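A single protein chain has been omitted from the complex, and every remaining protein chain is retained in its original position.
Right, subunit A next:
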Amino acid sequence: MRIINRKPSRVAALALGLLPFVATIVAYMVASHYRRLDNPADKLLPSLESMGQAFWRMAAVPDRRSGDLLLWVDTFDSLWRLGTGMAVSAFLALMLGIAIGFIPHIRSSLAPYLATFSLIPPITILPILFITFGLGEVAKIALIVIGTAPVMIRSTAQAVLDIPREMIIKAETLGASVWQMITRLVLPQVLPKLITALRLGLVPAWIFLISAEAIASTTGLGYRIFLVRRYLAMDVILPYVVWITLLAFLLDRLLLLLSRRAFRWHHVGGDAL
């Protein structure tokens, strides 16, 4: 049989999916082993064991100076910044996206401005934000918002424009006012697409979060990995990177689950992503 027509069984699919992960870990272990044969104090490729110990130290042993469990403090602070930023972005995306997508006069006045604004590389705004808002939380959250909101607003506006004209006409013939069309037709049709926009927006949001924390912060996952970089503490950095990846993955899955639960109609005709 041709290879394009052969489909793996569930078990085979799972094994095949795990294979690259296992291969990466094994390759790392081999490389680490040979480096440590040359120099038992090697810092570049620490053993899994020492990484596990470092991770445990960060997660379960109170910091000597502050008495905090650093991993959880970092995680909480980072997620709070990320969550607040994304919440503000989602709110802006809904308000402005629906206004731009649904009302031609607002579209004419805001769409070109937004298209221009979204082309500014967000990181170049960071110094301005630090000068304006100081080095506190506001500047970091503002960076996340500036980095993600324009694209999310545009994709929400596009989602509104993608609603078939027939449905809007139909709503008019059923006697709907503009406000009722927004609450009963536009909002329900756009919310699942807003979740998709959120999931896609989280990718740059993490970048802006880590960047802002690396530059000016005293807590946070990004702050920590850039802090311990000074001591070449790969045994902390590598587990933190894995941890950040896991958090990002879980957030993405949670949003997908939310979309499936809350907007079942959106997923009955086949799933995307």
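Everything below uses one rule, namely that a contact is a pair of C-beta atoms (placed from the backbone, for glycine too) under 8 Å apart; a residue touches a chain by one contact, two chains touch by 3 or more; residues count from 1.
FYI, contacts and distances are computed from a predicted model.
Asker: When you check the chain that is not on display against UniProt, which of "Lactate utilization protein C", "Bicarbonate transport ATP-binding protein CmpD", "TonB-dependent receptor" or "Heme lyase CcmF/NrfE family subunit" does it turn out to be?
Answerer: Record says "Bicarbonate transport ATP-binding protein CmpD".
Asker: Which of A:Arg184, A:Arg229 or A:Arg253 sits in contact with the chain that's absent?
Answerer: Final answer for the missing-chain contact: A:Arg184.
Asker: Among A:Ala176, A:Leu200, A:Ala233 or A:Leu255, choose the residue that contacts the chain missing from this document, as touch is defined above.
Answerer: Residue touching the chain left out of view: A:Ala176.
Asker: For subunit A, which residues lie in contact with the unshown chain of the complex?
Answerer: Its contact residues with the unshown chain are 164, 166-167, 169-177, 179-180, 183-185, 188-189, 263-266, 268-269.
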